Each structure stands twice: as structure tokens, then as C-alpha cells.
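The complex is shown incomplete by one protein chain, all other protein chains being positioned as in the whole.
Right after this comes chain A.
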Amino acid sequence: MADSKKRFNIRPFRTHQPMDRADANATWEILEHAMDEIANRNASQLSFEELYRAAYNLVLHKHGALLYEGVTEKLNAILLQSVETLAAQPNETLLETMATVWNEHMITMTMIRDILMYMDRTYVIQQRRRVVYELGLHLFRITVWEHPAVGPRVMELTLDLINLQRIGKIPDDRDARLQNVVRMLLELGRADFQANVYHEFETAFLSTTLEFYQQESLSFLSNNTAIDYAAKAASRLEAEARRAKTLQLPVTTEGPLMTTLETEWIQRHSRVLVDMEPSGFSAMLQDDTKVQSLRDMYDLFVRVPSSVDHLREALAARIKQDGAALVQDQEKGASDPSAFCRGVLVMKAKYDRIVNEAFRDEKKAQKRMKESFEDFLNQDARAASCLATYVDELLRVGLRGATEVQILDSLNQAIVIFRFLSDKDVFESFYKQQLAKRLLGGRSVSDDAERSMVSLLKAECGYQFTTKLEGMFNDMRISRETRDKYKSFKRQEGEKNMVDIEVDVLTTGYWPSQNVPPCTLPVPIQESIDRFSKFYLDKHTGRKLKWQTNTGAAELKVTFGTGPDKYRRHELCVSTYQMCILLLFNDKETLTLAQIRQQTQIPDQELRRHLISLCTPKNRILKKGSKGRGIISDEDTFTYNMDFTSKLKRVRIPLVKEASMVRPETAAGLIGADGKDAHVAPGSVPVSVEEDRRHLVEAAIVRIMKARKALNHNDLIAEVTRQLTNRFQPTPQFIKKRIESLIDREYLERSEREHRVYNYVA
């Protein structure tokens, strides 16, 4: 190849004859004629190659402008022909003809575009003109659409047609006429950004839609129930979505269309739909059979997120209202604490179902429900005490004979309420008292149930919350062992004449403590006690036993009646105090209140209560000197009732309720061993719990300050609140008081530089 002789020579380019104007016109005429033939659907007679070559040559020989202008003019001429027939059409056939004309135009344009491809690729790009196809669309818009007897009429007819579909005059299914118009307008709109005819249509369409549904929704609402309205709205939304689909509306139209419907059907009337009586959402919440309807409404509303708030609002309001009714019932004494809790559980189940089924378990509604329950339950501390009482009842009687699964189920429900409580410590305090009573009185349904409850509480609130409760169980176990040991000890000693006693040894601190001085016990009992003390303290040196005579029970064998034949022997089950009282009557027939008090040293208030319990019409062991229910003075007398009768051999003497005889000023703030806390105003936090809270808050403050050394006031409050929140909700004022107290006691000091900062004093 390097050989210079073999150098290739390029064939001279076979130049075409340069094309002059005349040749160009002749060539154009071929094309012009061809365009007519194409418009008349005679294309199969034409040679594509010939036409393509003609256009090619024109462009190639710089006659592009001639070609382009010629095509424009020719197209216009063709279109003018069809617009005449179109404009002459009556309304009935206009849309059909429009569709035909449009489709013809599209076919023509496709073919013309194909043969003029070379022009599109070169001339059009160089000159920045419209490609032929878009030129066709552009001309179509100007010539056909903007003809006064075409465009406006087509638009009106189209909107009328849609309206007729909406009011149901003609079937709401696919209509080729509508589809064609929409497709045409979209296509025309795409070609001309400046004068987008589709936008004109879109605007008109949306505004008629708005107008139509504004009226329809309003008139439908005033004549129908909320649920019928919801069904109608849903069907309307569905129909319009279907229309958007069949008309192949672009998303840019479908979006505003659906928004218009949602606004008109849902958002605008959401308030009314919730509140309207008697069929609104709020009203239906009360009807258990309406869950399906509620769900339908929710499904509708969920399309407009802001309106769902109204539904949640209604839910919250309804829960608070129901809750307030329960609280009121409880306040008026129409229902006992357990009934209150059962009511709350029934309510919870009901609203759980509503949230689950109607609100489709959405998180926000769940949260709203939880907050609403918390709201009415935590108005005061009543719920905590009610719940404790409820659980107490469950564990004493309610769960008798229940299976393990049922027990766990019931307890879990109680925990549900427990979770809502902010005063968890109040619950704990009540629960502890009642647990103590159950354990000491042996009145639990089952040990397993008790333990399950404690472990549930532990799972909820953590280890600390239940240490004391667990300690109580532990004490009970150790006490049982001690009793057994004591029994065998007594057998070894072989003493027979002693009174049998059974002792529970309780650790101070775990159990609800009361500093009640022991009463004077009858001598035989005191002897037994001394013996046990000796036995116990021998084993456990360094311990101290304090006798809680305000608890405990005794069995007395009592003889009634006079004369040998009429003796009736009964066994009386009484409290320790009552035992002390009754044993006094071994020596004397009649005693005054003052005498009894002086001999037994039982606190006055307790003494009165136990005495009254012995004088009830049912169990009239003693006869009271004075009339009436209460004990008036120290000089009131009590006489042993020889004539007492009972069908039962064993007679249980129940204690009367403290509330029925209490004098408020002496009783405020005391929590009885039996948990009958009636003398604290219902709902306020018991004094002992208040006390505990002070300690807890102070402990938390010191703990935090010890770790941080210095801390801003607000941060400290926030941190304390955070730490304690699973027991109770301390108020900032409460914490502030504790901080001040700690400053007084020199645990903390205010920073010298900044007033709002505290320093820890080591």
C-alpha cells in the first residue's frame, strides 16, 4: 500500500444536476399532488421512494423553504375543506364527525411525516421550525379547533355529555366520542405550549365538576343520613376515578379532579358529618352495631388526612364522655370500685374494637384512644384505688374456679387499665394493703394467681416496683416454715395447756406499716406469745418482734343460754381485738365503753368499730345499752347476750365498714390495715403515698445531682420527671419544693454565678 503507484483515486462525485427554481417547482408539484392523494386515501398508488426522494432533493438543493411553505399551505387547504363540513354539522353529530376528521388528519399526518422525514431531520432542525407532524397539529388547532362553530361547540357538547353521565341520563360507561375529544385535545395541547387547548378544557371541566358536586353534596347532605352520604360520596369518587381512567385523563388532571371531589364531598362537610344528629360519626360511636358504618366513613375520610382528625376528635370526646359518666357513677356511689373497673374494661373493649375495625388500627387513633383513657382515668387518683380494689376482688373471689388461662386473661385486662394510670404508686400502695390482707387472712383464690399478678406488674414497671410485694410473699413462706418448726418444738416440749397461736413474721418495710401500740392481751394469749418470742429469738438473735394486734383473728368457743339443757355452744370467728373484748365478759356481765378501753388499751376508734360489729342485729353477741347505731359516750354499756342464737355452729363476725361510723376529723389520712381508705376524699392521693413521693423525688434529685454535680433547674426537673414517670407524674412545683428542702438541708446549693443552676454538695 505504501507504493505510490497504487494510490487510490476517489471517483468523482456524480453530481446531480443542480436544481433550479423551475425544477424545484416541478418536484414540489409531485409532492403536492401526492398530498392530495394521501388525504384521499390513495397512497397505495404512490411510490414512497419517489416522494421521499423528491423531498430529499428539494431539501438537498436548498429548496427546503419552498417545500416547508408549500406543505403548510397544502395542509391548510386540506384542513379548510374538512372544517367546512365540520362547522355545518348539527350538534347531534358534531362530536362523531369531529372524531372522524381528527382521525383522518392523524393518518394523513403520519404518512406525510414519513415521506418528509428527511426534511424533519435536516431543514427543520437547522431552521428551528416545527416538525411536520406538529405543524399539522398546530394548523389543525388554528384552522379547525378555533373555528367559531367548532371548538366552542365541541367543548360545550363534551362537558354536557359528561354532565349527562353524572346525572345518570346516559350510561356512565366508556363513550368513544368523549375519549376521542380528550385524546385530540391532549395531542393538540402537546404541540402548542403557548395555547394549550387541553388546558382550556381541563379548566372548564374542573370548574363544572366543582360546581356540580358543590351543589350535589350539599343537597344530598341535607336530605340523607351521614352513612348514606358516605356511601354516595364513595360511589361518586369511584365513578370519577373510573371516568378519569376511561377518558385517559393525564394524572395532572386526575389529581385535581379527585382533590375537587374530596374537598367537596369530604373536607367541606367533615365537621357536619361527624357532629350531625342522629346519624353522624359521633352519634354512631355509641351504637355497637354501627362499626361497619363507622369503617365506611373512616375509609372515606382517610382520603383527606386532615378530616380524619375530626373522627379521632369525636372518638376522643366520646371516650372522655363515657369515662366521665363512669367516674360520676362512681362518685355518686351508684357503682362500687370494681364495677367502675369493669365499666372501664367494657369501654376499652368497645373502643378497641372500634379502633381496630373502624379506624383500621391506625396508629394515630390508637394513640388518641390511649390519651383519652389516660385523660379521664387520671383526673384524680381514684382510678388507682378502684383498680386496686378490683384486682383485690378478683383475687379474693372473682377468680375462684377459673382456669389458668382465664386468670391470666383477667389479670392482663387489669394491667391494661394499670397502663393508663399515671399514679402507679397510689395503686401500689392500695394493692400492697390489700395483698397484705389477703395473705394474712389466707383469702387469696390461688397463690399462682397472686404471683402472676406480681410478675405482670414487674413486667410493666420493673423490678423495683415489686420488690416489696415479693418480699411479702417471701415472708409468708418463711412464716410457714417457722410455724412448722414451732409446732414440732411444742411437741417436743409437750406442753398441752397453752393456747395455740399461729404467727406470721413480717419484715418491717415490706408490709404496709402501722405504728399501732399493741393492746393488752388476755393472759393466756400473752403466755403463748411470750413462748413463741422466746423460741423465735433464740433462733434469730438480734431481731425484734413487734406484735400487730390490730391484725389477726381468733376462734372462740362460747357458750350461750342458761340452764344445762339450753346451753348452746358456738365457735365465733373474731378479730384479735374482738377476742380481747369478749374475753373481758368472762368476768363481768356488763361493761362500759370506758372500762373496756381502759382494760384493753385498744385505740378508741378501732374499739368502737369492733364493738359495733359485735352488736349488729345479725350477730348480737353483745347488747348495747344505748339506742341507735353509734356509740355516743364513754358511759354506754355493753352486756353479754345470753340469748344469742344462730343456725350455724361456726359464726363468723364480719367487721362493719369503717365509713359508716367514722368521724371525719379524726380519720383523715389514715390508711387502715384493711385498706378501707374511705376517709380520704376519693380521688386525692393518700397521705402515705404523698410522703413516699417526697422521698422518691428527693432520692431522684440527689441521685441525679450526684452524677451531674451541677445542673440547670429546668434540666433537673425534666430528668426527675423522666425517672419517676413510670411510678407517678410529679408536678414541677412539687419537685421545686423538694429541691428547696434539699437546699435547706444542704444537699444542694444554688450556683453563685448563675441563679438557675444547682450544685451538688458532697
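Methods note: a contact is a pair of C-beta atoms (placed from the backbone, for glycine too) under 8 Å apart; a residue touches a chain by one contact, two chains touch by 3 or more; residues count from 1.
Everything that follows uses one rule, which is that contacts and distances are computed from a predicted model.
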Among "ribose-phosphate diphosphokinase", "DDB1- and CUL4-associated factor 13", "Elongin-C" or "Cytochrome c oxidase subunit 5A, mitochondrial", UniProt-listed name of the chain not shown: "Elongin-C"
Contact partner of the left-out chain, one of A:R53, A:K320 or A:K364: A:R53
Candidates A:E32, A:D114, A:D275 or A:E749 - the one touching the absent chain: A:D114
Where the missing chain touches chain A, by residue: 8-11, 13-14, 43-49, 51-53, 56, 111, 114-115, 117-118, 121
